[in-house]
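Okay, handing you the structure first.
One chain of protein is taken out of this complex; the other chains stay put.
This part shows subunit A:
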């Protein structure tokens, strides 16, 4: 039996670009699938096809047991959509936005009003409920956006990059909200550029590149394929690179890569924090001064590099995704 979200051979072309090049997906009821990939991989196009916003050139899609192409209006009754492209009205208050969405889901005026109040409470927006959403912070807007997708408690939810552009605290907060939602039994398809996010929220991950699913599995399975952890060292003096490289070779589970101009050495390892401590001690014993050292877990870039042989290009988009990628890197190093 197909899952709550099922797609087979979805193809969508825009001119010469094959945005979707035969995507297959199967999300069992009550689980979360993370669609992971860089900008332009086809994640958003896939979500738009599954949520009736875009008609695929070919292929089959079933959501909540309904044929997306033949019963679009019935599908719309059973889904909630939130994320980078489904917005709220910035001149309406939070309450007005939710009431409007409720009414457009064909709820009666009074029911829509009651549901709006309930959601505002649940998403900690009661204090700001009667302010135009223009005045909301980025995090508050995303929460309201999510609330709007939940007005009728749909059995199937789609979230397109729900945390892109949010600061780490707001991202964390939104993750909690999403976790609660999933605990309630909602089936969720979530797109993200961040492995960390998929890691936190998704049962299964499908990696998308150039309109195709190039790998799927749990977060651990994907990381294992990528080669696990690495130690990354930045030495203070360029002429100590060779010595440092020798030290790392002693601990590494593979060859060390060296970036001369940044004085950065990277080596795959197993053994976590304990091993990191040993590396530091050894470098110290040899008198190698270091500027930075960290244990890095695989990032999206690493997964991509190992899966496709090319780097995930974090194209500059409206939200400054490139900055976010940098941010991610920083946090990983700090761990």
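Definition applied: a contact is a pair of C-beta atoms (placed from the backbone, for glycine too) under 8 Å apart; a residue touches a chain by one contact, two chains touch by 3 or more; residues count from 1.
Keep this in mind: contacts and distances are computed from a predicted model.
So one subunit is absent here. Using its UniProt record, which name fits best from "NADH-quinone oxidoreductase subunit H", "Lactate utilization protein C", "Phosphonate C-P lyase system protein PhnG" or "Transport permease protein"?
"Transport permease protein"
Which of these, A:103, A:218 or A:243, touches the one chain of the complex that we don't see?
A:103
Kindly state which of the options A:55, A:179 or A:236 is in contact with the chain not pictured.
Considering the complete complex, A:55 is the one touching the chain left out.
Quick one: say which of A:70, A:261 or A:274 touches the chain that got left out.
Only one of A:70, A:261 or A:274 touches the chain omitted from view, namely A:70.
Spell out the interface residues on subunit A facing the chain that's missing from view.
Interface with the chain not displayed, on the subunit A side: 48, 51-55, 69-74, 76-77, 79, 81, 84-92, 96, 100-101, 103-106, 132, 148.
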